[in-house]
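Below you'll find the structure I mean.
Here the complex is missing a single protein chain, while all its other protein chains stay put.
After this line comes subunit A, so read on.
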Amino acid sequence: MNWIDIGALTDIPQRGARVVKTQVGCIALFRTGDDQVFAVSDTCPHKGGPLSEGIVHGHQVTCPLHNWVFSLETGQAQGADKGQIDTYAVRVEDGRLMLDQTQLQQRSAA
């Protein structure tokens, strides 16, 4: 594990998201209404919509293009839609957002 500091929790609005550009593509960092943070792929498997622009409700996000809903916990598409987005390890330490870089490199190697 190689945790790197990528910003402050408060850089993300509650029930909102920000994007981190990585070698494996854009990752969306979500901050939910209960102040939990999730890191998932920013790209909807359906038509490539930017998930970071979706409406965040509970621990889910709705894609802004065609309303696919994904669980931020598992990356699973909800309801009738079938699909999966990658999830990444993220944690909050003293108000700072920490992302595991090794995971990103492993993914890029694979």
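Observations, loosely collected:
We take it that contacts are C-beta pairs under 8 Å (C-beta built on N, C-alpha and C of every residue); 3 or more make two chains touch, one makes a residue touch a chain; residues count from 1.
As a working rule, contacts and distances are computed from a predicted model.
When the unshown chain is looked up in UniProt, the name that turns up among "Assimilatory nitrite reductase (NAD(P)H) large subunit", "ABC transporter ATP-binding protein", "Fe-S cluster assembly protein SufB" or "Glycine dehydrogenase" is "Assimilatory nitrite reductase (NAD(P)H) large subunit". Along subunit A, the points of touch with the absent chain fall at residues 4, 6-7, 11-16, 18-23, 26, 29, 33-34, 47-50, 53-58, 60, 62, 64-65, 67, 69, 97, 99, 101, 104.
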